[in-house]
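Here is the structure we will look at, set down as structure tokens.
With one protein chain withheld, the remaining protein chains of the complex are depicted in position.
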Amino acid sequence: MSRKLDIGTGLAKTYLAVVLAFLYLPILVMALLAFNRSPLYELPFQFDLVWFKALASNDRLLNAGRNSIVLALINTVVATALGTAAALAFSRYTFRGRRVMQLLLLPPITIPWLVIGTAMLVFFYWTFPLIGLKPRGLHAILLGHVALSLPYVIIVVGARLADFPKSVEEAAATLGATPWQTFWRVSAPIIAPGVVAAALFAFATSFDQFVISYFLAPPGVTTLPVEIYTSIRKGFTPEINAISTIIIVVSMSIMLITARFYKFGGER
Amino acid sequence: MSPRQRQNWAIFGLTGPAYAWLALTIFLPLSAMLYCSLIDTSPLVPKPANFTLANYAAFFQKSFYLPLTWWSILLGFWTTLFCFLVGYPAAYALAKRVKGRWREALFLLIVLPFWSNALVRVFSWTMVLRQGGFLDMALHSVFPDAPTINLLFTYPAVVIGLVHSYLPYMILTCYVSLQAIDDSLMEAARSLGAESWTVFRRVIFPLSLPGVLSGAVLIFVPVIGSFMEPRILGGAKGATLGMNIEEQFTVTANWPLGAALSFTLLAIVLVIFAALYPVLKRRGVWG
Partner (left out) sequence: MSQVEIIGAQKHYGPVAALENVSLKFVDGEFFGLLGPGGSGKTTLLRSIAGFIELDSGQVLLDGEDIGPIPVHKRDIGMVFQNYALFPHMTVFDNVAFGLSVRKMPAGEIKRRVDEILGLVRLAGLQERKPKQLSGGQQQRVALARALVTNPKVLLLDEPLGALDKHLREEMQVELRRIQREVGITTIFVTHDQEEAMTLSDRIAIMNQGKIEQLGAPLEVYEHPANRFAAGFLGVANFLEGRVAAVSGHEARIDLGLGGQAIAPTGGYKPGDTALLAVRPEKITVAAGHGEQGVNRLTGTVVSAIFSGSSTTYRVQVGDQVIAVFQQNSAPHRFQPDDKVTLHWSPEHNVPVAP
């Protein structure tokens, strides 16, 4: 029996290695090319940082990158705050309409982004000028990103709340803590890992988001994914390799660091 | 204030902001677009608008829309299928065969690409698949006389790119489902005389179905509306309904038509959900 298990484990690891190879292959190729001098991928491979230097003066890409990061940060704060509050309400109170409200979280996840993006474009085009805002722009993109992030935040934080019984909060109340005190001193520390996980989700959802940003970005103001897309369509600049490599390295590093501190799906 | 009233205020205050946001960005826009799909002039043109169903009729009248839609659905289907075929065994391997630190490490490695930019990942495939790209050069380094491979701008390229992008979703959801299956269930089945394949077929797979179905939903829905990956990897060959809709809004500025097509796409998604709802409900994905 244990012999069989050993073969099973060996086979499993081999298969997983193959899958990982598939997942990482293109990324590694791209990273390699970012360091290659030739702009047309000719071999032999010559290590050079020329494209990274070119990137430093590529204002379009840099602006787009800055927009993406700022948007993602604001999105994280807003979506996490709003989503955590809603998750708290769902978990700690029973009320009529709770089921319906939870169902209403489905549309952002289940409706194709194309539909949501175009719908926002139409709606903002008709309504924003009435209050003096432009229909497209970073403010519009932010609205869209938060909307997409909210359901994920609510689900992730909700899962963490489900794990921690209401009786702990009731105990705090019997000990004299007001609801506000109970939240800050008891609930918040306990749900913190869930909130952090949700925040990471929100950040990634925003930073990664293409479709909605694409429709709501006016000429001259873009996010990084949109800028990369238009660059590819126009003709290719190798700086894209460079910035792509940077994005991958940075985002993966953040993930690794967080994983050191928070075990996903449980407490450390 | 009575406890009941206090509670109602608390609920309102906690859920209000989030749902107001959703109303402003999802529900109201959808209504606006519905209205837009039923008028005959684009909002960009300052002419009075009249009610019409012509935009929806165009879907059935123009000869290319139905095949285009069918292609898009097929694309969703192939992508989901391959994600399942590749992803489920990976999730199973991770959940049931790998233990301890390996499991944590491998899980992290699989999920990591997820956190990098989707566009970047699709773009990276162009580096691999194009003429003179990685695959081409790899092949030639082994067989110098082989013909050039140019997989870029082909239908398989689009599928590969999409599978690569969405695979982690399937692995994630299946892993969560499989991991939740207690080992004691499998031991019980064994003790009742079932062999490995039977245990899998009758105990493990049915219990992991919610994960499979959630993954399928998370993959299928974005894919059938996709236009970015098909355009970058497929060029003209990878035409999808999504691309056509995008053109209505950016190139031809025929917003009413685009809106109608958008809603048609949504209707297709809902129809597919409705058809699958009994299965989803029974397997505990929704209910």
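Note that the chains are named A and B in the order they appear, and that numbering of residues resets to 1 at the start of each chain.
Methods note: a contact is a pair of C-beta atoms (placed from the backbone, for glycine too) under 8 Å apart; a residue touches a chain by one contact, two chains touch by 3 or more.
Values in this document were obtained by computation on a predicted structure and should not be read as measured data.
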| item | value |
| --- | --- |
| Listed residues A:132, A:189 or A:220, member touching the removed chain | A:189 |
| Among A:172, A:204 or A:228, residue touching the chain not depicted | A:172 |
| Chain not shown, touching residues in subunit A | 164-165, 167-168, 170-179, 181-182, 185-186, 189-190 |
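We adopt the following convention: only the chains that are shown with their structure count from here on.
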| item | value |
| --- | --- |
| Cα-centroid distance, subunit A relative to subunit B, in whole angstrom | 16 |
| Interfacial residue positions of subunit B with respect to subunit A in the complex | 7-8, 10-11, 13-15, 17-19, 21-22, 24-33, 36, 43, 86-87, 89-90, 92-94, 96-99, 102, 104, 106-121, 123-128, 132-134, 137, 164, 167-168, 171, 176, 217-218, 221-222, 224-228, 231-232, 242, 245-246, 249, 255, 258-259, 262-263, 265-266, 269, 273 |
| Residues of subunit A that touch subunit B when the two form their complex | 5, 8-9, 11-13, 15-16, 19-20, 22-27, 29-30, 33, 40-41, 43, 82-83, 85-86, 88-90, 93, 95, 101, 104-105, 107-116, 118-127, 143-144, 146-147, 150, 154, 179, 200, 204, 207-208, 210-211, 214-215, 224-225, 228-229, 232-233, 240-241, 244, 247-248, 251-252, 254-256, 259, 263-265 |
